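Every protein chain but one is kept in place in this view of the complex.
On to chain A.
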Amino acid sequence: MSTITSGRQQEMIGQDHPVIAPGHNFISVTEKIASIVLSRRTPFGWVIGATITFVMVMMLLYTITYLVLTGIGIWGNNIPVAWAFDIINFVWWIGIGHAGTLISAILLLFRQDWRTSINRAAEAMTLFAVACAGLFPLFHVGRPWLAYWLFPYPNTMGMWPQFRSPLMWDVFAVSTYGTVSLLFWFTGLIPDLATMRDQARHPLVKKIYGVLAMGWRGSARHWHRYETAYLILAGLSTPLVLSVHTVVSFDFAVSILPGWHTTIFPPYFVAGAIYSGFAMVLTLLIPIRKFYGLEDMITLRHMNQMGKVMLATGLIVAYGYLMEAFIGWYAGGYEWFMIRNRMFGPYAWSYWLLILCNIITPQLLWSRRVRENMLVLFIVSIIINVGMWLERFVIIVTSLYRDFLPSSWGMYAPRLWDFTMFFGTIGFFLFMMFLFIRLLPMIPIFEVRMLLPQSRVQSKAEAAAHD
């Protein structure tokens, strides 16, 4: 338990805003978080939001049905731009899916106690984002009913997949990441599910949470095992945070296409992923926090820290863009043409919009006042989300559409079904978030309780006893 909250750190970082507002005790924390799910009336806003996003989910299902029946020709993809919205959206969602695990695992290992009240929501977001991401590679293939051929499974054809292909690595990276994230998230939920079970009044609800809590009784042995498992999972997740987007970046870096064949891609993709992930966490948490009155637990301190992370990763991304341009110039030939074409070709708007969204806008985050102004921070986070989507557009489309032979240059324009698929996944993502905040404690109750001064004294004493 001592691993999570360390008083020393608390003192060092927390000069200004606390990670939890004063005046809370164990009961009030539990009450506040659990009541959202159990006792408070379902807010009307929730119903509206869930309905709208549910309609979007239906739109997604309709699109997928039509897609499978007709072929991906309903999208705007062509030759030379054989990947477009499908892979842009895939990479974008995967990137978003990075924040959760980073917050939960890496910040856990670095003992950042401010992660505590946001990690659950961030992890849920990760899961839903990975689910959205997974839809794209599955349905973007020409024959999705055969997509399982990408898995190495024993078969009568006696065929392995092609282990040299980055798409194959993607399958492993994303499915591993999805699985570990799910386990990590669920493991972290267990003590809280038990709390919910104990708090619930309706017998059926009690039963459901009880089953999910897997018999958690809060014994010392339980806690011991839980802590060990959680730490191991955190350790497992940490390299995954780095590997997933590294592997995704290989989809491009391994190819020979100017604009893709770039050694800086792995770190720059990972930084970009964290960047977009934090932006998405902010985009979601700022309204939730306001709406459910959770300012006590998701405090300005959290916002401030996340703003800083975005600024830092944003600067790494900016460095990436700069190096791309520099190497393009340095390499000359096709590379230099590609860079100039990105900057001044027919898709120049996307490049400069990207620079505006991803490099210029986040400079606002240098200011603490911006980081603590929820409205501005919210807008900045949305702009960064747009910017990160544009980044993938720039990488994928503006590399493909003009490659080596000018005779086969083409252009790309999305069609209606590109948009319904994309917004459909956004709808699915938000709908899942709506379900999540309605059905599960969005803030880890037990971990927040540990942030309280009462628990700190105890844990210190305990720690001293162990030492």
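FYI, contacts are C-beta pairs under 8 Å (C-beta built on N, C-alpha and C of every residue); 3 or more make two chains touch, one makes a residue touch a chain; residues count from 1.
The working rule: contacts and distances are computed from a predicted model.
For the chain of the complex excluded from view, the name given in UniProt is "Quinol:cytochrome c oxidoreductase iron-sulfur protein" [choices: "Ectoine/hydroxyectoine ABC transporter permease subunit EhuD", "Glutamyl-tRNA(Gln) amidotransferase subunit A", "Quinol:cytochrome c oxidoreductase iron-sulfur protein" or "Peptidase U62 family protein"]. Touching the chain that is not shown, out of A:62, A:160 or A:366: A:160 (per the contact rule at the top). Across A:204, A:220 or A:405, the residue that sits in touch with the chain not pictured is A:405.
Only one of A:337, A:352, A:378 or A:419 touches the chain withheld from this view, namely A:337.
Residue-level contact of chain A with the missing chain is found at 70-74, 76-83, 137, 140-144, 146-147, 149-150, 159-162, 164-168, 171, 251, 254-257, 337, 346, 400-401, 403-413.
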